[in-house]
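Apart from one protein chain that is not included, each protein chain of the complex appears where it belongs.
By written order: A, B and C. Residues from 1 in each chain.
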Amino acid sequence: MSAQDTPSAPSPNSSTGDGRQTWLRFFLSNEFGLILLIAAFIVIFAVSTRGFLSPFNLFSLGRNSAVNIMIGLSMMTVIVTGGLNLAVGAMGVCAAMAFGWLIEVLGLPWPIALLGGLGMGAALGFINGWTVVRTGLHSFIITLATMSIFFGVMIFLTRAESYRAIPDVFSALGKMKIATYLSPLLLVTLACALALTWLYRFTVTGREMLAAGASPAAAELSGIRVGRIIILCHMLSGVLAGMAALMLVARNGAAIPSMAGQLGQDWLLPAFLGPVLGGTLLQGGKVSVLGTVLGAFLVTMLSSGLLMLQIGAFWVQTFLGLMLLIAVLLDKARRSYLTRRNLA
Amino acid sequence: MNTPFKTMALAGICGMAAAAAQAADDSRIAMIPGGPHPYFAAWEQAGADAVRDFGIEAADYKVPQKWELTQQNQLLESLLSQGYNGFMIFPGDPVGAVSTAEELAENGAQVIAGAGCFKDPSPAAFCLGTDTGNSAYLGTKELLAAMGDGEKRIAHFTGFLVDPNTQLRIDAVNKAAEEAGATVVQVIADIDAPEPAEEKINAYLAAHADEVDGIITTAWVPAVVAANALRKMGDTGIHMVGIDHDEVVLTAIKDGVIDGTMLQNPYGQGYIGTFALDKLRSGCTVKDDAPFASNALTDKFIDSGTSYVDASTVDSYIDAMRAESDRILKDFEATYLTCN
Amino acid sequence: MLQISRLSRADWFGPLLATIIAIVLIQSFSATFLSAYNIEILLLAIAVNALVAYAQMIIIAIGQMNLSVGAIGGLAAISFAGAMEVWGLPAPLALVFALFIGVLAGMVNGILIRITGISAFVITLATLSIYKGINLGITEAQPFYGIPESVKSFGSAILVGPIPLLVAPTIVVTLLLWFMLRRLPIGRFILAVGSNDHAAALSGISVSKTVIAAHAISGLLAAIAGVLVVARLQIGQPSIGDDWLILSFAAPVIGGAILAGGHVSTMATMLGVVIVAIITQALVLFSIDPFLVQVVLGAMILAAVGLNRLRARQPLKGSM
Partner (left out) sequence: MTQTPIFRAQSIEKAFPGVLALKGVDISLHPGSIHALLGENGAGKSTLIKVITGVHQPTAGTMYLDGAETRFTSPRDAIAKGIGVVHQERNLFPRFSVAENIFLEQLATSYLKPVNYAQLNRDARPWLDALELDIDPATPVSELSVARMQLVEIAKALSLKSRVLLLDEPTASLTSSETDRLFTILRRLRDDGTSLVFVSHKLEEVQEICDRVTVLRDGANACDSRSMDGVDRDQLVQMMIGRSEGAAAWRHRDTASHPEVLGLTGVSTVLGHRDITLSVRKGEIVGLYGLIGVGRTELAKSIMGQFAVTGGEVRVNGTAVQIGSVAEAIHRHGLGYISEDRKGEGLILQHSVLANAGVPIWRKLAGALGSLSDGRVQQVVTPFLNKLEVKTPSLAQTVGNLSGGNQQKISVAKWLAAGVSFLIVDEPSVGIDIKTKAYLHELLRELADNGTAILLISSDMPEMIALADRIAVMDDYRIRGEVPNTGVYDDISRKIMNHIHGSEVDRTEFAEASNP
């Protein structure tokens, strides 16, 4: 009944399979599980809270998830290589502060400063990637150290002061509403997600990233410059972290050193939750951009809904953790159930 | 609920019940600190008391789970969606929280800042809080006075570097020291969590106890830790002025381990803030010529009172704060608001 | 020569060398570094941090990560303080209760990991949130102050000379852990499972029991650390454990632990803790710009790990 049981000669059109198989595959996918969960929670929150479906809440939900999804994507690009990037927050804040500095101190126009900020993200990503490749140490420990270093240098240089001379045009992006519900930030994020989908599906570089992540040795011997690709992944992560931070700058109207918490640690939870719930393998080599988007959205929605439910504010974190656990478990159970039923 | 708060609450009721007046009938006030911190705990009781005293529909104390601007923003957005329409906010960041405050205002809610200020320009009607710089300045003065004559070398222990108040405090302490010809030999910052505070303060005192004559602390946790450290070290001749009303600090004052503490007035902030928000909801506006003070962040600052407590006044410090709250509330409406 | 060369290959050799060099250097610049009171402070920091590092080390040994070490420590700490203040339990009973909470929290981690087959990273990320949430839910971020005098005096007591009493539990735990990982079947099983869980299962080791036991031990160690912090701070702070994560990984890794599992060293981890403590203190001693403390710490971690790596790569050239 399953795809594996129907042998066919490899021909150019066999990879698509027939419609039923495609659907089956979709139902078996993580993404479908997430969509179900999201739908279920929307119903629960809509029924049991006051104002969950209000235009403002939907707008702010979209805006918050824009940032969380971007943070998730930033982590995802490194998870692809089988690594981790604990420095996402620190890199993001550094990019945002570079942006603020270029505008406030150097007086550059904001589009150029924007490029400067993203460039800062890429540069820090390069430092991470290069160190990981050259030392051969696990990125976990490298980024644990650089998280501290990046953030420390940034705090030292800025004396922990915010840059707030952000042009109104730019900060207006954070408050702008398109058709009552949509934040332009969400559109930016979705555009980035689409670009990443394109990258991993339809470009050599993206495929090489997946190959290098799945099996560095095999990729190297197949002619992929693994070191270069890993550095590239970290740079991409830096750029995306910078994007997330710049969106927060637009949202807050200021570049604030504390926007990702001490050492940027506050970004870690959303950074991992998106990709992990979305089915990106922590071992690397497999990626699901859609899953990351949905996963990050689910998390944002859960925390928003829990706040609305007026559970004693201090218990929110517990419920969030429990719900995450349940989400992961349900997903696991659903898949093993489906697999068993279809293969038996 | 700790005893001081209770007493303070009672004090508030006695002193302020008279002020009960016409209230907007749909005011749902939310008081939001920057994150969990013992300092703000008095807000909850203050809100409940205000609800009773002024007939407000709700005045709830809502805490973000973490000291994280994003968390606070989300909480504010959520509360707005839930129908809250008056907000007293301790800004998670004086700059970064402004844009959320603007959104709240755009959606018809009243906003004031409590305990800490937004940076101007902001939609907050005013900022009701402790003048952190001034408090640090006064505290240092008291410390210098307590140290008497002779060499005056001061160590300054303070909170998170990412909090701009920290820089204000550092500057204020330096200024006070300079005026008195004292030197600030060490600033240890970023220690508003117990363990790093414990480690760094103890390490510092271990190495430099004989090179320091006085300690000024300008954050809750360093004050507690430094007080404990001095108690442990016994007679060192080091003077110290702490901050806030943690029991450890108060006991240390009573026992003569440290000289005193700079009290702030969280209960008064919560009570007066709720009162003011309700007034603003019912149509009052802030007077154009209100006698606001200014500080580094805003020109619409109302000092909720800060006072120095030493061994002689520590038992009656609640009275001091009550007097302060009383004084502000009594002619708050007349001084700052125009109501029809 | 051969003996020295062998020594240099031991895990604890590099960290030990670094420790000695650091001590000598710092002492030569600042004579107060080895003053009695300073040593006492250093030992206090090490006492707690070592337990935190061990709690992570035991999980690294089975090839997993435990992000919830700090959350468990915090939960145990407030359980300990809360039990004494709210229920009025005597300190020993409260201690048992807190340790039980720690073991329970650890076991929950282990059981969830084993029955779901989901990676430890994800599970402990979720439980981190849960445990920390319970902590905040109970305390509402307010510390417990009702710590009995007995606990306070334990926290500030001196064993002998500059050695505080608080190091005693840590020393005992260090020896027990060392013995466990070297001599006890459970310790060997933990290393075997971390090295190759498939082979361990074929050798008749119950992987599930071993993983759950390792997590229970991790929870216990985190809980002891939490209790010690309460004794030291003399208050039950809800924020205890919030900043344990970096340290918990840094120390074992500086001590040569392999993140893939199967190889850890108690002594080297202890030395890793010592190095971090010395650096932290040196920064204060030399009045280094507080803004730069983070940078130096990060750079030192990187340097220590890089050196360890070099040493591992050229085991024979390291003889001196």
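In the analysis below, a residue touches a chain if its C-beta (ideal position, glycine included) is under 8 Å from a C-beta of that chain, and two chains touch if they have at least 3 such contacts.
Values in this document were obtained by computation on a predicted structure and should not be read as measured data.
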{"item": "Shown chains that the omitted chain touches within the full complex", "value": "A, C"}
{"item": "Among C:18, C:151, C:213 or C:254, the residue in touch with the chain that has been omitted", "value": "C:213"}
{"item": "Touching residue (missing chain; options C:12, C:189 or C:244)", "value": "C:189"}
{"item": "Options A:210, A:236 or A:290, residue touching the unrepresented chain", "value": "A:210"}
{"item": "Missing-partner contacts on chain A, residue numbers", "value": "2-12, 14-15, 17, 198, 202-205, 207-208, 210-211, 214-215, 217-225, 281, 285-286, 339-340, 343-344"}
{"item": "Chain C residues that touch the omitted chain in the full complex", "value": "2, 179, 183-186, 188-189, 191-192, 195-196, 198-206, 209, 213, 262-263"}
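Simple rule for what comes next: only the chains that are shown with their structure count from here on.
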{"item": "Interface with more contacting C-beta pairs, comparing A-C to B-C", "value": "A-C"}
{"item": "Euclidean distance of C-alpha centroids - chain A vs chain C, Å", "value": "31"}
{"item": "Two or more partner chains touched - positions in chain C", "value": "133, 136, 140-141, 243, 291, 293"}
{"item": "Residue numbers of chain B (touch at least two other chains)", "value": "36, 63, 65, 161"}
{"item": "Complex contact set, residues of chain A against chain B", "value": "49-52, 54, 56-57, 60, 64, 67, 155, 159-162, 164, 171, 174-175, 248, 251-254, 256-259, 261-262, 266, 303-304, 307-308, 310, 313-314, 316-317"}
{"item": "Footprint of chain C on chain B - complex, ascending", "value": "2, 35-38, 41, 63, 65, 161, 186-190, 193-196, 198-200, 202-209, 224-225, 228, 232-233, 247-248"}
{"item": "For the chain C and chain A complex, residues of the former touching the latter", "value": "112, 116-119, 121-123, 125-134, 136-137, 139-141, 243, 245-246, 249-250, 253, 259, 289, 291-299, 301-302, 305-306, 309"}
